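What you see is the complex with one protein chain gone and the rest in place.
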Amino acid sequence: MKEIIVIIGGGIAGLEAASNLLKLGYSPIIIEKSDHLGGHVANWHKLFPDLTPAKDLVDELIASSKDANIFLNTEVSFINRLKDSYNIMLSNGISIITKYILMTTGFRLFEASKKEEYGYGIYNQVITNSDLEHWFNTGQDKRIDESPMNAIGFVHCVGSRDEKARNSQCSKVCCITAIKQAIELKEKFPDAQIYCFYMDLRLFGKKFEDFYTKAQRDHGIHFIRGRVSEVGENIEGKVIVKAEDTLAGKPIKVTLDLLVLMSGMVCNPDSSKTASMMALPIDSDGFLKSSDNVFHITASPKKGIFYAGACTGPKTVPETLAEARSAVLDIHSHITSQEK
Amino acid sequence: MREIYLSGFNTFVLPFMFGMLFVLGWCLIGAVRIIFQLTPDDRKKFFLSFLNPKIMLKNIRDWFCDCLFHVKLWKRNKLLGYMHSSIAFGWFMLIVIGHIEVFLYTPQRVHQIWYPIFFRYFVAVTDSTMKGSFFFFLMDFFLLVVLSGIVLAIIKRARSRIFGMRRTTRASLTDLIGLYSLWAIFPLRLLAEGFTADISGGSFLTKSLNLVLHSFLSDQMNMLPTWWAYSIALCIFMCILPFSRYMHIPAEILLIPMRNAGIPVRHARKGISRLQVYSCPSCGVCIDACPMGVVKANSKDATVYLNRQIKRSNERRIEEISDKCLLCGKCTAVCPVGVEGDRIRIAQRSIRPYNLTPDYSNIDENSAILAVNNFVSTENNVVSNTNNERVLYFAGCMTALTPGIRKSMESVLRKAGVSYEMMDKDGGICCGRPMLMAGRKAPAKEMIRKNTNIIKASGATTLLLSCPICLKVFKEEYELEGIEIIHHSEYMDRLIAEGRLHVESSDVRYAYHDPCELGRGCGIYEQPRRVVAAAGQLVEGAKSGKESICCGGSLGSLSLGFEQRKLMTENAINNLTADNPDAIVTACPLCKTTFGRYADRPVVDIVEVIDSKTGN
Amino acid sequence: MIYQGKQKIWSDYQKEIPDDHWYYVRSCIRQNFFPASEKMFLEICRNVLGKDFHENEHHTTCGGIAYHCDTIPQETAMTIVARQFALMTEAGYENYVASCITSFGNYTEILETWHEFPELEAKIREMLWKSCRKEFNKPKYLAHSSDLIYKYRNEIAEKAKFHLINKETGEPLRVVEHIGCHYSKMFPSKGVGGAEYPYVLTGMVEAWGGNVIDYPERRHCCGYGFRQYHVKANRGYSLSNTHKKFESMEPYKPDMIITNCPGCPYFLDRWQYVIAEMEGKTYGENGCGIPVLTYEEVAGLVLGYDPWDLGLQLHQVAVEPLLDKIGIEYNLEDKYKGIDKKDLLKPELPTSIKCF
Partner (left out) sequence: MNGFGFRLSPSSAINLDKVDRSRFEELCSIEPDALRCMSCGSCSATCPAAQFSGMSIRKVLLNLQRGKEEEAFRLMSNCMLCGKCTMVCPRGINTRRIVLTISRIYEKEEKR
């Protein structure tokens, strides 16, 4: 009999895991609370650093996992621990008994409006990274004026590395995303000056540094080291941004036509909720706690429960996919060792 | 002997006369202008040099060796040397012998300057006498020599590699006109004299041609058009001469005494530098010599093109070429006429306005003076310090980035029991050479003044340098009477020779790289080689010594970027590793850093080699 | 600007303010600057609205100015404050309302510090006992007096004789609200509306018919900055900050400025004269300045009190254009007359800024 594996979360980690489990002959079940698969990536336009269309990735993942059982618009109502398996009750009334659960519950974008000083939801020209991707995809956002812009700003680390926002860790992908989006906007509005306000630039990944120097040299994007302190609005409805240019040691201000807030990744509250049903521990950063952060990042301390992707901390797309495959392999070796 | 035409004139001489007078006038005015552009001191020096028999003798030798025999080209490539000297010397002899003939046969025609040129047309000489046949033979012989040179020149246009040149100069339009008219002159002369040979006489070449011509062209009327063609070819050549590379012929005549008088390049467009520009024969030797040439696009930045652009006053290109140059000095070293490409470029850089007002008033040399004022003998005084030598060691800015060199130098000094003091222990003042390379004399002078104060206050007898860039400026621009200025390679050579340093030889094969500023810049080639040979097996690069290839890291270039230099460095490394040495040895911190970036084997400074090969 | 966005934030930062029975403490400096304001506060609360507000002549400074000027240590300031609380306790009150923003900030800071470090509170109790033989209860509710006017804003609006509406055009007046820095910047949750978009004055202005302007330097300090003003050498810096605010609000053509801090109205008012003298620049219409009023004065005007009884003649910037806009009648003859029509003597009027 095919082993049933329940995957909680239909984002890219869940899909990639399902597709690999199918290849190994298992029968994965994906539980997704929203009405679509692909999670955050499905709403993204292009992926750094090669500007791969996000849609291509998600479509491919969906195609390769189409044989899995997929429940959309479904949440986990509760989970009971049986002797050596789990009974999962879903919001649609179905219950599943499984030995293996893979948590791919992902992350949630930090609510930019919590950083009140940046005026998200207050000033018309302030949007988030996610809003911008949405605009890239659909071309529809009342806040973005299609007429030529003079100046556009990006605020890095919105809700990341911010103890006051109760999120002290780095969200890892925002620096490179900001650079990607800055280049994309510069290509749409070649005459606009683009400013990136950063605290540190953390460009750790493959080709990220190239992307950064390209942004500087070929696109003339200005990088200003300093955290934006406050955002105001002038009489023309443009946003005025104040920061310190820490490299110059001087306060700096600039009037912008558009301000993009790089909302960071925080733990998905649904993820914590589901975790609490299984008494899974939460790490100090608010994300799910792996049994070991070096050696067993995909393993939970509970038997039969595995993690993949951003539920354990901010991750890039390739890291998430790799982790999903890794988790599948973990599950597979666990099952085969049980059979022996 | 008889004169064929009593008037001694024919209208066909008019084109020649026009060209001749034009070119003479042009050169005369040019020479006067150039002499007046010299500073009064230089002018005086120039005129006085003619009274100095030693210089005069040198002038005469150079006129013959450089202008006529092209000795430098012979040294480079026999075929190339023959090609140039055959045309120059052959033509010169044709003119000289032509004049001798006029003197001998028609002394009354001496004032008619066309007479020696068209002698065969106007005078018939019997070739049966010894005298007659001798001159006929000589004239035909030298014509043959010239013609052989022309044939080689035509071959060179198509296949320059035979002449040892990878790349040749791309000719300009005026150069081409000059070239074709030059090529035309001698065959036309042969044709004209061939037609006339049965009347005026001739020798093996002209007589034979005459017979051939008469076999199918019996009409005497063909004679006059050929003489016209010959005269017109001469006229075209002389008229185009000032605007083409052939200007080098008259220009070099003036350049030689001026150079021998020791007149320096002071202004990029005036005086001797203008003369040098006009003396450039566009031979293109500098194109292959240029280390930047490894990138094909840079071929256009060789000195020959700088000269051409200066003649054309193409300011944009002049600046571009001047700024790009690494100032390795190789083009100057190989130039057969002595165009100082590097100095002209520096002078050109100095013309340009520098909007920054350098201000070094906040540089405090007094603390540096205090720091160097306490000479201490090293503990290891095995070899007694006989001559009371006090060495002040100036490591230099670049050595600060290669601390291994400084450390080894101090170690060697201690081992040799030298009493020394560091001049820039806590960072020094730049020697001024990079500023001079950028063409900025005044701020460089300020740095020189401050460093001079420190050195003089130290009470040193010897100034020891690790960086050849510093060495050159200390030697050329500093006034440090009584203080010996020495590079560490020379100094170690001396320590070894004096037995103060005992080097253990090994069989490590070292390829020695001549740093531009040490070799071509200061003429130090042998001392470092002796030092390296003391420590291991000395291996030469494919090109070395005067023709060594710049590492590409030179501070001389103002515009070459990091990436653009990569190929030059790799090329220089390939040159050094032609004989597969174990390590590359250099004597310049900048070369070391630059090579170290791309080399596939260890790159060490000469002092590091010696330090590792000397015991206590 | 998205108004709904602000409303959402305002709804997040609401604070519990009891309706009645308050122990009131005055500011050190307000009575000198705008003497009718505190009187009007008690007048409105006690007589117009019939609330119980108690004050005690033995209360002193809270020590805030000295504390912010770094001339006394925090423990001294805490002991002074403890004595004030003791007076409140003795009077039988548990709701404490301060007239001064810096006092309010000071009290908030001290209460929060005691909350975090109870041992410090114990020490202060001991010091208070040693010095004055007094004991205290911490106030159950702490408010700034503007919080109360904010709370009563709708009752005041119901009784209003005038509204912040231009009588001629029928348009709402354009009002700049300026919140004292120590109100909520230190503890956003202790102020009505938080720190970024405080609602306390906006609520009053909206309730009384005006329109609040959101200009870029809205958050900026009035320029007082304690040490910046008190040290004469720094006074130019103080002035520059005020100047910056005026330059920023100028394009919006504000009709008035409403403030809730002792220092702010004073500096926003007086520096307008200094800027006019130095730069020859005035920010109001026809060579006048922008009238700067305290919230009590505005409440008094709305309720129909005589401008001169509200002490508006003590403002440097002439308030008459504002009164004209609202349609409040006044007698210019009586401007410099005090109680019982006693002649206060008309001051020499500046020429750089238009005054009456």
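Lettered A, B and C in written order, each chain numbered from 1.
Basically, contacts are C-beta pairs under 8 Å (C-beta built on N, C-alpha and C of every residue); 3 or more make two chains touch, one makes a residue touch a chain.
Since the model is a prediction, treat every value here as computed from it, not as a measurement.
K.L.:
In the intact complex, which of the depicted chains does the undisplayed chain touch?
P.N.:
Counted over the whole complex, the chain not pictured touches A, B, C.
K.L.:
Can you tell me which of B:Trp26, B:Trp74, B:Phe243 or B:Tyr360 touches the chain that was removed from the display?
P.N.:
B:Tyr360
K.L.:
Of the listed residues B:Leu38, B:Ala233 or B:Met398, which contacts the missing chain in the full complex?
P.N.:
B:Met398
K.L.:
Can you say which of B:Val102, B:Met139 or B:Ile429 touches the chain missing from this structure?
P.N.:
Within the whole complex, the residue contacting the unshown chain is B:Ile429.
K.L.:
Of the listed residues C:Lys51, C:Lys138, C:His163 or C:Lys244, which contacts the missing chain in the full complex?
P.N.:
Of all options in C:Lys51, C:Lys138, C:His163 or C:Lys244, contact with the hidden chain holds for C:Lys244.
K.L.:
Against the chain that's been left off, what residues of chain C make contact? List them.
P.N.:
Within chain C, the residues touching the omitted chain are 232-233, 235-237, 239-240, 243-244, 274-275, 277-279, 352.
K.L.:
Footprint of the hidden chain on chain B, which residues?
P.N.:
Spelled out for chain B, the touching residues are 323, 352-360, 362-364, 397-398, 400-401, 426-430, 432, 434-435, 437-438, 440, 443, 447, 553, 555, 558-563, 590, 593.
K.L.:
Contacts of chain A with the missing chain: which residues?
P.N.:
151, 193, 195, 201, 213, 216-218, 220, 222-223, 225, 245, 247-248, 250-255
Criterion: only the chains that are shown with their structure count from here on.
K.L.:
Name the graph shape formed by the protein chains and their touching pairs; answer line, ring, star, complete or other.
P.N.:
Chain contacts: none of line, ring, star or complete; other.
K.L.:
Take the average of all CA coordinates in chain B, do the same for chain C, and state the distance between these two points in whole angstrom.
P.N.:
So the centroids are 85 Å from each other.
K.L.:
Please compute the C-alpha centroid of chain A, do the same for chain C, then give the distance between them in whole Å.
P.N.:
Whole-Å distance between the two chain centres: 46.
K.L.:
Taking the complex as given, what residues does chain A use to touch chain C?
P.N.:
113, 116-117, 119-124, 230, 232-235, 237, 240
K.L.:
Considering only the defined contacts, which chain C positions touch chain A in the complex?
P.N.:
Of all residues in chain C, those touching chain A are 1-2, 4-6, 8-9, 194-197, 214-219, 251-252.
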